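I have placed the structure first, in the form of structure tokens, so that the comments after it can refer back to it.
A single protein chain has been omitted; all remaining protein chains appear in their positions.
Up next is subunit A:
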Amino acid sequence: MSALDTEAPAWETSKENAAPRKKGRDVAKLNRAFGAAPDDDAAIRHHEAALSTEGDDPLQAFTTYAAYLEQHRPTDALAAFELRERCCRAFRDDERYKNDARYVQMWLDYADNLQDPDDLFKFMKKKKVGLQSAAFWCAWALRSEERGHVKNAAELYKKGLEKGALPTEMLTAKQAAFEARAVDRERNPPPPRPRPRGLTAQRPSRAPTQQPQSTPAASGTTPALEIFVDEGLRPVTAPVDDWPDFGSLRERAKENTRGPTPWTEAALSAPKTSAPTLASAAPPAFDVFVDDDCVAAPAPAPDAPTTLRD
């Protein structure tokens, strides 16, 4: 019984190469993508050409291109992500799309792929994108809840309802579910996170040395610094400047990422004298049978660098 008798479909034989997608994938498109020779360069070029920021409804070109990339390039999750980034940044100041469902969904899909979307949500709020959309508030509250900021999540649901975000049923349903989960969490609290070992060690605490009060008479030439003391301890909200751009992931993380170095400059460590190098390797314990046609062809003169011969 040969396994090749019943040939599995193309999507099954390459099922691990398709990035998981929330809405699922179309089988026919998957088969085509994993098929013999997917020739979609023309389609990609066509889509790229259609992208622009002018026109009647330029957002439509972006959404169709993103959908196309997701379905027809299942392995390459990065392409769709970068396209969404471009789209979000291109239209961030565009008034007509501020509460457009497709545009808000574009932002939320972008946030789904970020590790830390809190800043992104705050940026969206500042730019007033999606404030009337229940999906925005629900997504923000869900991410906050998952990180453990339960109070923040509760406030977000309330704020969403205040702003009159639509559809309201979605907000109320998600809020009810959130409250049920909060009750559950109180009943079975999760195990506490272990604290780092070094910080809990008992050490004799040294009392801070008291600085002698400098009398105004002794300071002489320089007057002591006057600090305004607020009796009521009211928070003073300073006006926050405008936040012009969120920036692409690559720009924001460019100092945290390490680019590749050329191979020849990147030796790992000094070679151990005991470890066998290529040239000094002892022949194997068994004799390898050499094929006739491999013996007949003369071995090409090795042009390896001199270091290999050491």
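The rule we apply is simple: contacts are C-beta pairs under 8 Å (C-beta built on N, C-alpha and C of every residue); 3 or more make two chains touch, one makes a residue touch a chain; residues count from 1.
FYI, contacts and distances are computed from a predicted model.
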item	value
Chain excluded from display, named as in UniProt, from "Protein ROH1", "Calcium and integrin-binding family member 3 isoform X1", "Response regulatory domain-containing protein" or "CDC20/Fizzy WD40 domain-containing protein"	"CDC20/Fizzy WD40 domain-containing protein"
Of A:47, A:127 or A:143, the residue in touch with the unshown chain	A:143
Hidden partner chain, touching residue among A:26, A:179 or A:245	A:179
Touch residues of subunit A, complete complex, unshown partner	1, 3-4, 8, 12-22, 75-78, 112-115, 143, 146, 176-181, 183-184, 190-191, 193-194, 196-197, 257-272, 275-279, 281-291, 293-294, 297, 299-300, 302, 304-305, 307-308
